[in-house]
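Below you will find the structure I want to go over with you.
All protein chains but one are shown in place.
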Amino acid sequence: MSSIVSSEVSAGPEMNVTQAFLSRLEKLPDGQKVRDCIQCGMCAGVCPHGYAMDYTPRRMIAALRAGRLDDLFRSDSIWLCVACFNCSYRCPSGIPLAERLIPSLREELLSTGVGVPKELQTAFERTARYGNPFGESPKKRDAWIKEAGVKVRVLKEGDSADVLWHVGCFPSYNKANLKDTIALAKLLNVLDVDFGIMGSDEWCAGDLRCTAVGEEGLFNLLFEHNSLQLAGRSFKEVLVGDPHAYNALSREYARMGTAYRVSHYTQFLEERIPELSKLLKKKIDAKVTYHDSCCLGRKNDIYEAPRSLLEIIPGVKILEMPRNKENALCCGGGGGAMWLDSFIWERTRVPLSIQRVQEAARTGADILAVSCPLEIPRFEDAIKSSGLEGRLQVREISHMLADALGLVGGV
Amino acid sequence: MSPDSIVVIAEHLKGELSDITLEMLACGRELANASGSELICMVLADDPGPFKALPFASNKTIIVKNPVLGTFNPEAYCKVLSHMLKEMSPRIVLMGSTSVGMDLAGMLSVTLGATVVGNCTRIQIEGRKLLVTSKLYGGKLTARSEVDQGMVLCLLMTGSYSKEGGMKNEISQIDIRDSPLSLDGLRTQFRELVEPEEGDVDLTKVPVLVGAGRGVQGADNVRVLEELAGLLGGAVCATRPVVDQGWLPRTRQVGRSGVIVKPRLYLAFGISGAPEHVEGMKDSEFIVAVNTDSGAPIFEVAHYGSTLDLQDLAPVLAEKIKELKGGK
Partner (left out) sequence: MKVAVIIRQVPDVVEELVIAEDGRSLSEDDVMYITNELDDHALEQALILKGRHGAHVAAYGIGGSEARDALATSVAKGADEAVYVPLEFKDRGDNHKLAMHLAALLRDGGFDLILSGMQAVDEVDGSLGGILASHLSIPYMGGLLGVDLATSGGKVTVKKAYPGGRVGVMDVTSPAILGIQSSEQPPRYVPVNKVMQAKKTMQVKEMKTPVPNIAGLFITQLQKPETGARAKMLEGDEDGVASIIANLLKERGLL
């Protein structure tokens, strides 16, 4: 059986370990494409942290070809990946670099006990135990509905609804995101959508910290729990507020054999633009620039829905950043990086989130609109750190829409 | 078992008496008065010098001397105390809920056939019954227990009684004696005491401390707290779990196994208030605690509190402080 490991390299124990790793990698979807690498270096060029990696994806493959898996373990490069998918998107050979190669390497590191940065370890342990990375009790996952101001049905086993809303960890627990979660609940309510949530039976969808970070076992644990819970309810489609959950539920879960019709709230609401337009009550006079989240954009080609929603809001003028759509600059929070800020900042120059808000400010926009819950804390933090407070505001599209419909106060 | 007596096992380090000893004496004095018992202070040391002139509130102070008893060695202490307490047969033995008491209580309970009550905050006597209040679950629950007979070993938590109650105006009767047993051939040998590294900062000398607890969640959030500390002319300190995770060095650990501090201001962020940490900072002049859990025990020692998320509050607080300072 031929392998990408060069036949000129003499077979030693290191090469066997590398070959074992490669055969595992090649079993993953499109994993075998790693053999087609032409060492062009496109990946390294488009990677936002490429300059800081001693092993860029290209060099990782080169090392693997030389049978030198161990070298990769001695480097920090593997932990600098923010799962922005630029590399996979541009690779002429279509190698799933951010989706499969890097997570597989991370998984290798985890299982050999070489170690994972402590904060990430804590996030994993908490997710495994409590179903969310914050270590909050699962019983409190739906505590937010008490403040929603609208009725939010919690579906128990045997219940049914048209739409099952998988709320997500950040939208459920993180204080900075609660107003947006409530905004979405109010939108669904005013549109008379028959929806429900799973409450404390809902666990993390797993994409963010798991498949992208290499904890495949944890992903499987979460998958088994969630798919069992979902199977106990009947619904026509799954609605998500978090693009990472979108990725997990529509792609990864399908890969594991459980397929659902999944929409991100921007797609869901885009289908209802005619109704929403009739309910508009307020103008939001602002110049708005939209940040394409990596998981919605490059990963799943969803670029127009969020923009269409912004366009219906009276008073909104949309400005595009130079790096938009498939060229968008990652906020730096993917691939577990949400927990690795200190680690990453010690090894890179300007944090990505700061670069991005500066780019947004340069367009002259007043509002940086986002569609991913992680971006709210990241960009809010970046705005403060770069002295843009008062000049630029981050807002979730759901909140802006709800505001325009007079359902929530402005920010 | 009469006349009843109450024995306090004194704790000391490098010739200095630990505060917990005085607190235990205060507790013992209360109990002795209520029950007409004799209060005895027992000191195990190599040199009786530092202790014989201390005005303990005990009726009698026994100092047992032996070179091996200089620095706490659990096996040596256990051997001596086992023998002496068997002879003395007190009703109550008070020990600190400390690295000394906690090592001894278990072992002594078996050799003496005594009941142990740990994490005690209050002890009362009602006839023959001992009523004890203890803290459990990191301070989240209180347990009341009753022991109606037999010897009881109580591990008293720091800060439960006042030190002043442990002293009186005169020196009680002192009895200095050699160890009743040979302390040769012990299986535990004390080698040396290592002072803490000359770290970056001496937490006991800083007027303002900003404490980082588990709620801080990661090394990143420590930055904001460092900014706050900087603005207030202070330093960041931490609870044990934060140090264990490596988010701050051990030199910044405040608590039972770290440093005891009494700053003018202690801002506690994401700290639950488990007894081990509270021991280290409860005497701070002014304590403000931030924790999203309204039931966190820290709010029992804090003067002011908030259940806002520290990640939201800390940066805004830094801003407000800058404003107020700038205005000066």
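Should a chain be cited, it is by its letter among A and B, assigned in written order, with residues numbered from 1 in that chain.
By definition in this document, contacts are C-beta pairs under 8 Å (C-beta built on N, C-alpha and C of every residue); 3 or more make two chains touch, one makes a residue touch a chain.
The model shown is predicted, which means the values in this text are computed figures rather than measured ones.
A.B. asks: If I consider the whole complex, including the chain that's not displayed, which of A:E99, A:D142, A:D201 or A:E215 touches that chain?
C.D. replies: A:E215
A.B. asks: Out of A:L22, A:V46, A:L72 or A:V116, which residue would touch the omitted chain in the full complex?
C.D. replies: Result: among the candidates, A:V116 touches the missing chain.
A.B. asks: One chain isn't shown here. Among A:R129, A:R261 or A:R349, which residue touches it?
C.D. replies: Of all options in A:R129, A:R261 or A:R349, contact with the hidden chain holds for A:R129.
A.B. asks: Residue by residue, what part of chain B touches the chain that was omitted?
C.D. replies: Residues of chain B in touch with the missing chain: 13, 18, 71-75, 98-99, 102-111, 115-119, 134-147, 153, 155, 187-196, 208, 232, 240, 244-246, 250-251, 253, 256-260, 264-265, 286-289, 294-295, 297-308, 312-313, 316-317, 319-321, 323-325, 328.
A.B. asks: In the complete complex, the non-displayed chain touches which residues of chain A?
C.D. replies: These residues of chain A touch the chain that is not shown: 107, 110-111, 113, 115-116, 118, 121, 124-125, 128-130, 135-137, 139, 215-218, 220-221.
Simple rule for what comes next: only the chains that are shown with their structure count from here on.
A.B. asks: Can you compute the centre-to-centre distance for chain A and chain B, using the mean CA position of each chain? Integer Å is fine.
C.D. replies: Those two chain centres are 47 Å apart.
A.B. asks: Of all residues in chain A, which touch chain B in the complex?
C.D. replies: Listed in rising order, the residues are 118-119, 122, 134, 175-176, 339, 341-342, 377, 384.
A.B. asks: In the complex of these two chains, what residues of chain B are touching chain A?
C.D. replies: 217-220, 223, 245-247, 309, 311-312, 315
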